[in-house]
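What you see is the complex with one protein chain gone and the rest in place.
Naming follows writing order (A and B), and every chain is counted from residue 1.
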Amino acid sequence: MDYFVLGYYTLLIGASCLAAYYQQRPIFMLLFSITLVSFVMGIIGGKEALWTTTVVAASIGLAAGTSYGFREFLINISGRETQKMLRTAPLTASFGMFIIFTYAIMGIFAPVIAPYGEAEVIGGAFDPPDENMLLGADQLGRDMFSRIVYGARNTVGLALMATGAAFVMGAMAGMLAAVKGGWFDQLMGRTADVIMSVPSLIFALLLLSIFGTNLTVLVVIVAVIYAPRVFRLTRAVAGNVVVMDYIEAAKLRGEGTWYLIRKEILPNSTAPLIAEFGLEFCFVFLLLAGLSFLGLGIQPPTADWGSMVRENATLISFGEITPLIPAAAIALLTVAVNFVVDWMLYRSSGLKT
Amino acid sequence: MKDVLIIVLKRLGLGLITLFVISILIFGAVELLPGDIAEAVLGQGATEENVAAMRKQLGLDRPAPVRYLDWLSGAVVGDFGNSLVSGSNVSEVIAPRFANTLFLAAYAAVIAVPLAIILGVIVALLRNSVFDRVANVLTLTSISSPEFFLGYILILYLSVKTGYFPAIAKLSSDMSLLEVLHRTFLPALTMVLVVMAHMMRMTRAAIINLLASPYIEMARLKGTPAWKVIVKHALPNAWAPIINVVALNLAYLITGVVLVEVVFVYPGIGQLLVDAVTKRDFPVVQACCLVFAATFILLNLAADVGSILTNPRLRHPK
Partner (left out) sequence: MSNIHDKELIRRMAEEAKRGRLSRREFMHYAVAAGLTASAATGMWSGVARAEPKRGGVFRWGIHDGNTSDTHDPGTYVTRQMIYLAHQIRSYLTMINPDNSLGPDLATEWSANPDATVWTFKLNERAVFHSGRKVTSADVIASLNHHRGDDSTSAAKALLTDVVDLQADGDHAVVITMARGNADLPWLMTDYHLAICPAMDNGKIDWKSADGCGPYKIEQGEIGLRWYLSRHDGWHGEGAYFDNVEMLILNDPNARQTALVTGDVDCVSLVELKTLALLKRSRDIEIDNVASGGAITMPMHCNVAPFDNVDVRNALKLCIDRQEIIDKIAFGAATMGNDFHLAPVQPYWPEDIPQRAYDPDQAKSLLKKAGMEGLSVSISTADSLFSGAVDMCVLYAEQAKKAGININVVREPNDGYYSDVWLKKPFCAVSWGSRPTPDVMFTLAYKSDAAWNESYWQNERFNELLLQAKAELDQERRADMYREMCLLMRDDGGTIIPFFNNFVYGRRSNVKHSGSLAASWECDGARAPSRWWFES
């Protein structure tokens, strides 16, 4: 029993007692269950397990602190209406916003932030991190940190474009189909079926082999692959809206299709579309990574997180962290986006508790 | 019930048309791909003479529409032709591999679907709690990692370091079911991780979406316990979107797992399809794509029928 273990338990139990005294039930429950879990982990994993717990707890605490600070910051700089809305945001949502904000800064100012160019070779293969290279070097001796920063620009930019295009195409087609109905609806529906029933990787493989692999083609093809999913969702949601009385009324007023879509249907179907956006966004990342598995992704030496994971994936079997860094970058963004999406969904569902 | 039957028949008819369209598209795509089977089979070593000889042997010198019609006339009576490369019957090549794919998909689905729905209900019940957040973060992290990477990590911890499960899903016919389940556990688990998050989040979203409805409010005001409100009142009305997402993910389990097959060396149909595309083996590509498409169409149909049957309002029309 050394000082670290002693201090660890003293702190935990002390904090739980304080929480109990001030009647902070959730905090007390959390702290005390951590204490109980720590007993078990300490016996099985020894001091190291406790150390890990401390590190994890500290990073969660840090994240929570950052999120709180960021929310206050946003509240202070925004207008009255937004302030009201932001105050309802849970910590997770502001954490999500903080991450998205960071990534956006990273992407926009990539050349300024990155200490080296994305293709610049500055060290040996897989050099460990040092004061020069924050995250070490990749397989060619390029700075990992710089490549992650550039990757934010390339990967997120591409994924945003592709997902955006998919949503514009899918949502437009879905709403049009719902409003027009009849043969147009059938045609769109069957087209979507055709695209969706061919496995996406094969579909991309066929199309990219035929049309060549430049960036525009890549974005269009990814958009075409994901548009049908958006279409189906929009069609289903809009289908429910179209039968409403107020649409009937608008039609009788003689409003055009475009007006109906813009003013009536779109505002009433944003929530599920936003939810879908959060997931589709990360599926696009994965499709891009899968494509680079077939040699069809983004052109080298452009940094792209998906390819960066793939290139060094085999190292993971030896417990090396090189491939984990870009994977973590993708995961963090996905989690962040979906935290924000959750909050928006929650707001739009009209629940108050 | 009669209405449902009519819907099913109508959809099956439409499905056949869809399959027909797909077969034309796939044929066209394979035709448009640069290079042809003769070049692909002979590889780097091909000279113009023997490419020409092979084209003639395989009948590739005939015009494309003729070849398509030739194939179609066989396909409508259930004969999908022979593989251009190996000469063996396509159905014989595909059947055992498709069976393997179905087995693995079923294995993953049996774990993933109930788990996802139960977890979805629980996180909807405990929404915004620590448990909700943790479940969210974990499932989101798991779907945001490329699936081959998930596979590698599982192999590292459950196979290389601990030796609980074999890293390669090597199957042979004399294995007992238990042994097969043990051998294919890691690929199945990878797929569970890949599809769980989507289904869980949709369950949660669908339920939360209903919680503001007046009848839920009513039930709550009557003093029904929270879990009962969700399971008895919210869930039955949330089935439609859940079933749709489940169907979508089941289809993915069957059609989208090429990379998992490669990582675990599992003899499924995905690898066969990629190989066939590389070799421009049109009959095999066509048959694989049609099998996938049919699976997708049937699952979709099942989802639609399912949402009708589970919706009280649709089940008992006024």
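By our rule, a contact is a pair of C-beta atoms (placed from the backbone, for glycine too) under 8 Å apart; a residue touches a chain by one contact, two chains touch by 3 or more.
Being a predicted model, the structure only gives us computed values, none of them experimental.
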**Candidates A:Y3, A:Y21, A:W183 or A:F318 - the one touching the absent chain** = A:F318
**Message:** So one chain is hidden, and I want to know which residue out of A:M85, A:I108 or A:A125 touches that hidden chain in the complete assembly.
**Reply:** A:A125
**Fill in**
Sole touch to the unshown chain from B:V21, B:V41, B:L102 or B:V180: residue B:V41
**Request:** Over the whole complex, note the residues of chain A touching the chain we left out.
**Result:** 119-121, 124-125, 139-141, 205, 208-209, 213, 294-296, 299-301, 311-318, 320
**Prompt:** Which parts of chain B are in contact with the chain that was left out?
**Reply:** 33-35, 38-50, 53-54, 57, 83, 85-87, 93, 148, 152, 155-156, 159-160, 163, 166-168, 170, 262-265, 267, 271-272, 275-279, 281, 284
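Here is the rule we use: only the chains that are shown with their structure count from here on.
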**Fill in**
So, in whole Å, the Cα centroid of chain A is separated from that of chain B by 24
**Request:** Quick one: which bits of chain B touch chain A in the complex? Just the residue numbers, please.
**Result:** 14, 17-18, 21-22, 25-26, 29-30, 32-34, 128, 130, 133, 136-137, 140-141, 143-149, 152-153, 155-156, 160, 197-198, 201, 205, 208-209, 211-212, 244, 248, 255-256, 258-259, 270, 273-274, 277, 289, 292-293, 296-297, 300
**Complete:** Contacts from chain A onto chain B in the complex sit at residues 26, 30, 90, 92, 190, 193-194, 196-202, 205-207, 209-210, 229, 236, 272, 275, 279, 282, 285-286, 289-290, 293-294, 306, 309-310, 313-314, 316-317, 319, 323, 327, 330-331, 333-335, 338-339, 342, 345-346, 349-351
